[in-house]
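The complex is shown incomplete by one protein chain, all other protein chains being positioned as in the whole.
Should a chain be cited, it is by its letter among A, B and C, assigned in written order, with residues numbered from 1 in that chain.
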Amino acid sequence: MAGSKFAYVRNFELPDPLLPGTFMVLRIDGHAFHRLSAEHEFAKPNDERALQLMDHAARDVMNEFKDIVLAFGESDEYSFLFRKSTALYNRREAKILSTITSLFTSSYVYNWPTYLPGVPLKYCPSFDGRIVLYPSEQVVRDYFSWRQADTHINNLYNTVFWALVLQGGQTTTEAHATLRGTVSATKHEILFSRFGINYNELSARYRKGSVLVRTEVPEPEAVETQPSETNSQDQTSIPVVSDQGSRKKKSKPRTIIELLHCDIIGNDFWNSRPNILAD
Amino acid sequence: MAGSKFAYVRNFELPDPLLPGTFMVLRIDGHAFHRLSAEHEFAKPNDERALQLMDHAARDVMNEFKDIVLAFGESDEYSFLFRKSTALYNRREAKILSTITSLFTSSYVYNWPTYLPGVPLKYCPSFDGRIVLYPSEQVVRDYFSWRQADTHINNLYNTVFWALVLQGGQTTTEAHATLRGTVSATKHEILFSRFGINYNELSARYRKGSVLVRTEVPEPEAVETQPSETNSQDQTSIPVVSDQGSRKKKSKPRTIIELLHCDIIGNDFWNSRPNILAD
Amino acid sequence: MAGSKFAYVRNFELPDPLLPGTFMVLRIDGHAFHRLSAEHEFAKPNDERALQLMDHAARDVMNEFKDIVLAFGESDEYSFLFRKSTALYNRREAKILSTITSLFTSSYVYNWPTYLPGVPLKYCPSFDGRIVLYPSEQVVRDYFSWRQADTHINNLYNTVFWALVLQGGQTTTEAHATLRGTVSATKHEILFSRFGINYNELSARYRKGSVLVRTEVPEPEAVETQPSETNSQDQTSIPVVSDQGSRKKKSKPRTIIELLHCDIIGNDFWNSRPNILAD
Partner (left out) sequence: MAGSKFAYVRNFELPDPLLPGTFMVLRIDGHAFHRLSAEHEFAKPNDERALQLMDHAARDVMNEFKDIVLAFGESDEYSFLFRKSTALYNRREAKILSTITSLFTSSYVYNWPTYLPGVPLKYCPSFDGRIVLYPSEQVVRDYFSWRQADTHINNLYNTVFWALVLQGGQTTTEAHATLRGTVSATKHEILFSRFGINYNELSARYRKGSVLVRTEVPEPEAVETQPSETNSQDQTSIPVVSDQGSRKKKSKPRTIIELLHCDIIGNDFWNSRPNILAD
């Protein structure tokens, strides 16, 4: 074979298996999304269209990779939890990391026109990703609590900040100065007294982020309605039929991927969905 | 801070620096491109539009990441060589791997309509990637020789195979059987005697793959003409001005990214471009 | 500084932290101990002196490294379990692995004359080591079950084998042939019917291996009696006062390292010592 004398270079490809029996979390982050949101004039403090596009890309990832049991998104990031015993690609780190980051990116660009129809993409958006191993259920829960607490902190800050700028007439420098050192209660107070905004009545999507889970459904005749999610109540769900289980055995329950905007720090979420942290 | 009690989970993010002083090659491969090419009716044995789209995505990656000194593409794969001393993202493996695979994917989807204008994408294409370290110039050269030898072997086989099928009326099963065990000379002979095809007169793009290099240009007034590469002679080049060196210092030479379809197994290519393997 | 222009070579020393929150097991194995035992005429099938020397070396390791909560030894190997949250050497793999393998080796050579007084060491014995991460209590227990089951299997085989050779007059080739394919019950039967040996009455040390644990003791006046362990009942223990807790705080309980030859596959051992798998 003509290429055989060079094939020894394959020996430099070293194995990179991830520790078995351990939860993987793959987190994807937007690359330079400050610029992306500025150049495409995303609404402030939150652009619902852009967030829905992120959810769509995450859903596409979950539809393709059945061993993802939970995803959580906020702003320009999304975290995916794999079931502990997944053998996806023999747990090879680079393969899993690159394939899923690629698919997420692909879906983001592919579906951009659907969610931002009048806003042509000016250049290629990209994401980075990383895989972190968490050895126990407690650490996994603390990871997702960390991300949802971050969602809350950032959203509260941004909500007041942009109210000061867009409604209060402050410059961005002034708004940062106004907020410097303020505690959470003060920010709530500013929102309510100066702008008439009750923070807790804002869309749960903005306050809680996006939670994607698989839910069993009894009806076999559910119909795909994927991109139609528009309201923002807590616990609303979009019944999208995934193809999991629909091909091989009739006995396996049909599941859909649900989009929630609920609390995942407390116990209720996890107690009601024990499969997430099961094997 | 509300999230601080959970922030310990960051300790599970372990460092992943790549060995300094070593060449990195990042290779990107299409995920399930057999299906992609079938569903979008790519021409056989080679679809020039699809190959040009790959080249465009690779060029976008090189425009963004100045430490890439060479890229080589064939079929649905592309390899990127970084200069030995690159400090990109402090040589963190997951960051480099995921970011570049993502940007490549993004460009591929973004530019699809330009190269395949009448062929709407039916679903999201994706890629995987891997980074391999090569410690010496010789091994780097052997790596690229390995890929170009692979290009030749595959293209010769595919060219005869599809001639047998499309022109010779064989089924794909029959064509595989015809070719089983044949050496290179026999394949050349079949091509010439039965189909009048002189393999060595086929487009260099198909026989040699795509080579992207940076070339210094004297003229400061070059104009960007990126997506116009259409012919397929050896050594043709598309003068695209990269922004490297154009911002900071006037003294630094202006470079363009050239697309070549030349031999990279022999010494000529490397001797005439000593910067590629320099520090 | 004279050496400063060379100090950049330190950049090639890459970090190697082990995943937090995960149990480490470090297993040490004798290097070429077939030859060592032959050249120094170890008794067959078990040489109690050599096993005691292994136990002594393991005990020295546990005295030095307080985060080791359990050790298990058989033949020429010893496994050490660290508490899950250990921060020893910031969990740097090479540092932990090399230091402990070195100390074990040092103690083995240092104490050889005590345990094999009339047998001068003919050359330098050595060991290899490896660290394996186990993410859950169940896998840790299964690891130690695996080692103790191995002890049993090997000891039963070796006991019959050497009875056939030393008492039965078979050659080693004949003895292997006699045992080929035999199940456990057959081996028990051979031992009993041909040599009058009731396997279950053999020393627990040989059947169960050596288990080293830390046990709290109320008496502050215990006296060190380290190398005197000689009997081999189940659950016998050698009260050796470790220096843990004896220096800093009077309130911390004093612990000793106990040597047991007990079952560690069932639940009793673990239920009675919950600290081993606690944080």
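Keep in mind that, in the parts below, a contact is a pair of C-beta atoms (placed from the backbone, for glycine too) under 8 Å apart; a residue touches a chain by one contact, two chains touch by 3 or more.
Because the structure is predicted, anything quoted here is derived from the model rather than measured.
Listed residues C:A38, C:A87 or C:C124: the one in touch with the omitted chain is C:C124. Remark: the omitted chain is touched by one listed residue; of C:L88, C:L116 or C:L133 this is C:L133.
Of the candidate positions C:L51, C:L70 or C:L97, contact with the unshown chain belongs to C:L97. The chain that is not drawn here is touched, among residues C:Y143, C:F161 or C:Y199, by C:Y143. Which of B:V139, B:I257 or B:I276 touches the hidden chain is settled by the complete complex: it is B:V139. Taking the complete complex into account, C:S107 is the one of C:Q52, C:S107, C:T159 or C:T255 that touches the chain left out. Those residues of chain B that touch the chain absent from the view are 19, 21-22, 133-136, 139.
Contacts to the hidden chain, counted on chain A, fall at residues 11-12, 14-15, 17, 19-21. One chain of the complex is left out; on chain C, the residues touching it are 1-3, 6-10, 12-13, 28, 31, 60, 93-95, 97-99, 101-110, 121, 123-134, 139, 142-143, 145-146, 149-150, 152-153, 184.
Keep in mind that, in the parts below, only the chains that are shown with their structure count from here on.
Sorting all chain pairs by how many C-beta pairs they have in contact places A-B at the top.
At the interface between chain A and chain C, over half of the residue numbers involved are used by both copies, so each side presents largely the same positions. Chain A and chain B have Cα centroids lying 31 Å from one another. With centres defined as mean CA coordinates, chain C is found 47 Å away from chain A. Multi-chain contact residues of chain B (touching two or more other chains): 12, 14.
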